[in-house]
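With one protein chain held back, the other chains of the complex are shown just where they sit.
Let's turn to chain A:
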Amino acid sequence: MTLKQFYNCRILRNHELVDDHLWVRNGRIVDPEKIFFDEKILPDVKIDCNGLIVAPGFIDLQINGGYGVDFSHDIDNIEDAVSLVARKIIHNGVTSFCPTIVTSPFYVYRTILPKIQKRPGSADGAAILGVHVEGPFINPQKKGAHPEDCIREIYRGFSSVENAYGTLENIKIVTLAPELNRSGEVISELVKRHIVVSLGHSIANLKQAEEGCRNGATLITHLFNAMPGFHHRDPGLIGLLASEKIPKPIYYGIISDGIHTHPAAVRMAYKAHPDGVVLVTDAISALGLSDGQYHLGQLNIEVKGEQAMIAGTDILCGSTINLNRCVQKFKKFTNCSAAFALEAASLNPAKVLGIEKKKGTLNYGADADFIFLDDDLRVLSTWIAGEKVSSNFD
């Protein structure tokens, strides 16, 4: 197999940018020292990176669609819809993602969930890591842009969940509200099945939120959005960032677009709990498109500039920002290092999913999914399994 050496680059490794080489073979990152001394061979191909930053490909844990398609609405041709987005987002440096389904009628889950299968990344698009189902077990008081008539309670514990989704096979993340009755047993059962539970669309107080974490929840869905504002006597879900009563530090998805989350709020979250930040787009069908009318699940929405709202209202309903811009804005908002901003969209989401040995890292043995960036953190090219799949220059 071809042995590739990428040289003259600044590699994101162990939380810092280091001048080093990246060696790739069989779609994996390999240890060049072993190859040099054991196999005594030279690389077949040498690629000059011109001093660019090389970072792990981005991972988007929450993306509802884009480029005109909506995963929750385009149910008849869902495979095509997912493939289109998978193909397009590689230009933004995204090499893996979790297609996200908003609260939907049961027939929608049953129709599309079996069709969105996990698959590795390739020249045809970013890897699909599993579906993020956001709802329907959320709090109607924080429904955001989710259709209220589709929101469900957990009457019969875990069997309600199985009944709603039909199959759990392709699900990787479930967003639910921890204040719902019997949510505790549901969280435990999901976690047992290696499904990540994220807390959101919720009015839970901190106690309920902590109970959710003790049952196994490890993530917060789009921090600050679809939850009560911070209150000092009961900080609610936001309080998890500083909680001492949860088994391990929480991760939180955050839409760092400056619209869903004010730059000052992004800074506060970052200062309070830097290690937990996970940049997500929460992008909708209008991602990559111009202003106009689009769909989000069962709802009509209107996009104007960088804002997407439910048609005829001022309710925000997902973003139109790509993950590369989120990373750039996050760095600008927080004044963090380039390495930190990049890991917030790669290593941290990989840790949430427990795949940090394979994805979100450039350590030896990891998948060779990576991106080249300039010093403004603009993605210049994207590589999956060691092959260039997108180039934003030339």
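In the analysis below, contacts are C-beta pairs under 8 Å (C-beta built on N, C-alpha and C of every residue); 3 or more make two chains touch, one makes a residue touch a chain; residues count from 1.
Keep in mind that, in the parts below, contacts and distances are computed from a predicted model.
The complex appears with one chain absent; UniProt names that chain "Glucosamine-6-phosphate isomerase" among the candidates "Glucosamine-6-phosphate isomerase", "Bacterial surface antigen (D15) domain-containing protein", "General transcription and DNA repair factor IIH subunit TFB5" or "Trafficking protein particle complex subunit".
For the chain left out of this panel, the touching residue among A:Phe36, A:Tyr107 or A:Tyr155 is A:Phe36. Although one chain is not displayed, chain A still touches it through residues 21, 32-33, 35-37, 39-42.
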